[in-house]
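Heads up: the structure comes next, in structure tokens.
With one protein chain removed, the remaining protein chains of the complex are shown where they sit.
Moving on, here comes chain A:
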Amino acid sequence: MLVVEGLTKRFAGLLAVNNASLSVAEGSITGLIGPNGAGKTTLFAMASGFLAPSAGRVLFTGEDITTEAPHRRARRGIARTFQIVKPFAGLSVRENIAVGAYLRHPQRAETLASATLIGERLGLGPQLDKPAASLTVAGRKRLEVARALATEPKLLLLDEVLAGLNPAEIRDILPLIRAIRDEGVTIFLIEHIMQAVMTLCETVHVLARGEIIAVGPPDMVCADPKVIEAYLGPGAAARLNAAEAPRA
């Protein structure tokens, strides 16, 4: 569904993403993990059109969309959420979702009906008429997802929607993400919370210092020495193995 080929982003002297290639299979939940500053959000920004890559290509359903503006990608069916949530603070929750829903429904009545439905589904029912500024962190994260979902996407890019939530809130939202996928929306997510990545994702890509260093099912990737070293520093994998060896 989404294919990224040799994507590179250079900010002056800093190489944020270096020749990264990956693909997201249709109907999958695919994860992108990596230590802080690895370039995950930069890669997302290039996939959704908010940043122009220095080199490389982005393909969506086989078509090259590397130079397309974000709103055109949204029309094609790519929706994204923002790690730093961006609610339309002055509007009500329903109106927030409606902006997304207007993409496929030009009529106000249909749009509002669709927004209400999606809001309720994401557990925002009681807050629909309240200003978005009054939502809690968890509420704002849900609103990000609701708005993106209202555009009726084929591919949903979720940038750390679980960050800042407490364990109970995470438990509530995980089945929701899976349900969205079961309805046919492909999901590509950045996440730090490993428990969530392990339970949700079928395939995980690991990005470290701008480069993809591992791909595979989550349990395999987590055992990969290269991945452990990327998180914990050089030599960490060997030390971990040594520490576990006597016990075994």
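Quick notes on this structure:
FYI, a contact is a pair of C-beta atoms (placed from the backbone, for glycine too) under 8 Å apart; a residue touches a chain by one contact, two chains touch by 3 or more; residues count from 1.
Assume contacts and distances are computed from a predicted model.
One subunit of the complex is not drawn; among "Sarcosine oxidase subunit gamma", "Aldehyde ferredoxin oxidoreductase", "XdhC family protein" or "Branched-chain amino acid ABC transporter permease", its UniProt record names it "Branched-chain amino acid ABC transporter permease". Among the residues A:Arg80, A:Arg142 or A:His205, only A:Arg80 touches the chain that is left out of the figure. Annotation: of A:Ala55, A:Leu103, A:Leu128 or A:Met198, A:Leu103 touches the absent chain (contact as defined above). For chain A, the residues touching the absent chain in the complete assembly are 48, 50, 69-71, 74-75, 79-80, 82, 86-91, 95, 98-100, 102-103, 106, 108, 111, 147-148, 150-151.
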